[in-house]
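Complex shown without one protein chain; remaining protein chains in place.
Presenting chain A:
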Amino acid sequence: MRPFAYHQPHQIPDAAKLLTSIEDSKLVAGGMTLIPTLKQRLANPPALVDLSKLGNLKGIADDGVTVTIGAMTPHAVVAASKLVQQKIPGLAALASMIGDPAVRSRGTIGGSVANNDPAADYPAGVLGLGATIVTTTREIAADKFFLGLFETALEPGEIITAIRFPVPLKAGYAKFKAPASRYALVGVFVAKFADGVRVAVTGAGPGVFRVPQMEAALSGNFDPSAIAAIKIDTDGLTSDIHAEADYRAHLVTVMAKRAVDAALN
């Protein structure tokens, strides 16, 4: 690790100001992703701006039609939240499948979404539910937020403050864990709304994506059998030492079926 300055602001505007005024400075939330990159000397920020002392970034609220989760809410809190379990059980289940207990206690939804790891779980939930990413400057629809490998629509200096999820009729998540890392080799989130079904896939490619063919089929018949025969194109899917592209494509169908199953049960 190289030396860096450490700031712990108490007000969101102060945090935003630090971030824009110190070139290459970085926000730190749970640190579960950032700290390892510092230790391996892969990142070299001159300053860290810690989000943990900012008010209002933690907690879960519900207004009947949406559930809003503060950016600094740890995965373990989402997993254990009675509110989330009741309104969007698939999302609580997703949070419970992230990493291990230590990671779930420190890692945050804001950090995970901002990081947009191609194998992270939350992006599938956020895109699958068509959530809104609330930042210090604007609101961004999930469909416009995830841009590719570790890339998002966030501008420099922009801080995620919360994620707002519409409450679905039904939703489910199925994850096939990568053997070593236990990130998603393939994870599929399905959500059924009055106006249709959304299907989002993580792990299979360079970023989270939707599967319109499955969405159409499930909108007609929300049952695993409706998508059993749908095969995903292997083009653009990831091939690595853990899984080849065609296997990942196959798993998308299997996990999508299991996600629908989970949503129905």
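What to note about this one:
In this section, a contact is a pair of C-beta atoms (placed from the backbone, for glycine too) under 8 Å apart; a residue touches a chain by one contact, two chains touch by 3 or more; residues count from 1.
Convention: contacts and distances are computed from a predicted model.
Per the UniProt record, the absent chain's protein name among "Cytochrome c oxidase subunit IVB", "Fe-S cluster assembly ATPase SufC", "ABC transporter ATP-binding protein" or "Carbon-monoxide dehydrogenase large subunit" is "Carbon-monoxide dehydrogenase large subunit". Looking at A:180, A:194 or A:229, the residue that reaches the missing chain in the full complex is A:180. Where chain A meets the chain that is not shown, the touching residues are 1-3, 40-41, 176, 179-181, 240-244, 247, 250-251, 254.
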